[in-house]
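What you see is the complex with one protein chain gone and the rest in place.
A and B label the chains in the order they appear, each numbered from 1.
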Amino acid sequence: MTLTRFLAVARKEVIQILRDSRSLIIVVIMPVVLVLLFGYGVNLDLKGLPVYVYDRDGSQQSQDLLKRFQASAYFDVVRVVNDYPALARSLDDGHAKMGIVVPWDFSERLHEGRPVQVQALVDGSDDNTANVLIGYAQAVVQGYSSDIQLDWLRNRGQLAQLAAVSVETRTWYNEDLESSAFIVPGVLALVMSVIGAFLTSLTIAREWERGTMEQLISTPVTPVEIMLGKLVPYFIIGMFDVVVCALIAIYWFQVPFRGSFLTLLVSSAMFMVVVLSLGFFISVISGSQLAASQIALLITFLPAFLLSGFLYSIEQMPIVLQWITRILPARYYVSVLKKIFLKGTPTALLYPDLVPLAVFTLVLALLATRSFHKRLA
Amino acid sequence: MTEQPQSAIIAERLTKSFPGVRAVDHLSFDVSSGEIFGLVGPDGAGKTTTLRMLAGIMPPDEGTASVAGFNVARDPEGAKHHLSYMPQRFGLYEDLTVDENIRFYADLFGVRKSEREDRSTQLLQAAGMAEFRKRLAGKLSGGMKQKLGLVCALTHRPKVILLDEPTTGVDPVSRRDFWRILYELASEGVAILTSTAYLDEAERCHRVALLHQGKLLFCDTPANLKAKLGKGVLSVTSSDPRRSRDQLEHAAGISSLVLTGDGLHVVVDDAARRIPEFEARLNSAHVPFDTIQQVTPTIEDLFVNAVSSGASVHA
Partner (left out) sequence: MRSAVERQSMPDANNSVVIENLLKKFGDFVAVDRINLAIRKGEVFGFLGPNGAGKSTTIRMLCGLLTPTSGRAQVAGYDVGREPESVRQNIGYMSQKFSLYNDLKVIENIRLFAGLYSVPSNQLRERIEWALEMANLKGQENLITGTLPGGWKQRLALGCAVLHKPPVIFLDEPTSGVDPISRRQFWDLIQHMAEEGVTVFVTTHYMEEAEYCNRLALIFRGRIVALGTPSELKQKSMQGELLLVECEPLGSAVEVLQSAPDVMDAAVFGNALHLVVRDAAAAIPQVQKYLSDHSITVGHIEKIRPSLEDVFVSLTSTHDSEKERTA
């Protein structure tokens, strides 16, 4: 392996990337666009939800509590009613998403320092929304006084149930329930899939299609030099894009970053090697650039999008799919990302994710290296 | 010019088959330093496959290929340092400039920077391309791409050059320029193996091997091959070629007769004897004609004669 030959291949790849407007756009603009798109565009947040109120106390304190609901961006107190049936009706015909009932002894119990419960009725037909609303309401209520418990009922015409506070990571660690914080870290995985796998998948196939590969393999250059020369530029570009996207996430979208930056870099580097190896391998086995790019998208981008836990939580998936995600490198990477950004998990606790990722890295790198021969049939 | 004792290229019973077809069938020939050797034959004759085996990028099924003293099948990478291969479709990167292409290939062969600069300047100058250094290879004309391909192939001073149909689709003027460069290289001792489907181009080679369906028909200098034909070739010029053909078709002594644009191309057993006979025939039928002359046989004549008679003449 000589440095000169490796550098020659790498230099050529860089020149070609810079001169090809298509790949330049993918490399420079697409990552930023993706982050912005998912940051702004995909909004799972619910805001300004109509609330009906039944205030049985009518005291200064109850008024204060209700004002808090009104002040919250999530709620919009639309009407005050005077009985349960009216409240139930409002939920039934959809005029309200939630109904709040303040008990008659609200202010009295507060004054005496005794625990008090405020009831919230939620339209239970939409489970997701219901959960979110409970969470919001809980936040508002606890903001007013930690003495107050929110006793919420699902309006199904059944007996009221008391439910535990949700243990969803989202609710605990993402207090404002900003879904951009939830999504944006995963976007890094998407970006790297595109750069690492999609672009790389074109590289070998293109040389065959254009006829340059035949001459290339007639020179003394070795397969390893060709592979490294082609992949190292994409590696550097990919890591650069990761850092840029991370910075946008942190400073523009105010996504919290609580973990180790070094761990972020290392895990990103590992995932980068994974997707690069995959892309290279796909390029070697595909007959054409067209086939290569389609396979790359199918194998890397789609799973990263749908099954990595980036957008849709893995725990909510059917069991079969959950098992499938275990063989997706993206799943482990996204998990690491979220833990680093949102939880600040110490690196030692990340091994359940890092080890599988490392295994994938080694296996796929080996696969890619072995796949390329300087031979025609 | 000192003779190298050992041949620069030796092919011995090279064989390669693909599903359903034997592309190269026990081919044997050799090329000396300073020789321009032509592999000639129509599409599908086995030229590209032979070149690929010699270049070390396709392993033969049987036989050995030796280039610059290296057994290509056993040590392809050793051989590659001393050869250059120009495949049929140019190995140029269209999105790189002339300079960048040259530098790329020079680096792959380990040519030092100073050597590369000197050599490429000299070569580009000789090829008349000095002012196109910064131009993208994709923007060059066909003839220039071809010359650039050659420059890239020459920076590391290979002992052997393998060219696969380098002049296809190129007009005769550019073709002549290209051959001028080849002759200079040959005089410097480089062994050149080039393939072509243009039969008239075979005449420019020092020695020629005619391939047909993977087999060697014959291998010798063009002059020797023509002398061995043992027949005479006549050219009849006439303003009514069709009538001339009708008159002469069934005359005695003809092995083949082809209608050309302005006359006939006839292969006969004895030129001196048949010329007056044909003249008499045409005159008595009042067919207008200008001349009947003996001409040198073309490579095509040799080819057709060999294939149709089923014989092969080995040198």
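Going forward, a residue touches a chain if its C-beta (ideal position, glycine included) is under 8 Å from a C-beta of that chain, and two chains touch if they have at least 3 such contacts.
Please read these numbers as outputs of a predicted model, since none were measured by experiment.
Although it is not drawn here, the omitted chain touches the following shown chains in the complete assembly: B.
Only one residue in the set B:R74, B:R180 or B:R273 touches the chain that does not appear here, and it is B:R180.
The residue from B:P42, B:G138, B:G230 or B:P276 that touches the chain not shown here is B:P42. When the omitted chain is restored, the residue from B:E12, B:E117 or B:E203 that touches it is B:E203. On the side of chain B, touch with the chain left out of the figure occurs at residues 1, 41-45, 141-143, 168-174, 176, 179-180, 183, 187, 197-200, 203-206, 212, 221-223, 237, 242, 258-263, 265, 290, 295-296, 298, 300, 303-304, 307-308.
By our rule, only the chains that are shown with their structure count from here on.
Computed centre separation for the pair chain A/chain B is 62 angstrom, with centres defined by C-alpha atoms. By the touch criterion given at the top, residues 18, 52, 55-59, 76-77, 80-81, 83-96, 100, 103-105, 107-110 of chain B touch chain A in their complex. Across the interface of their complex, chain B is touched by residues 2, 4-5, 7-9, 11-12, 15-16, 19-20, 210-212, 214-222, 374-377 of chain A.
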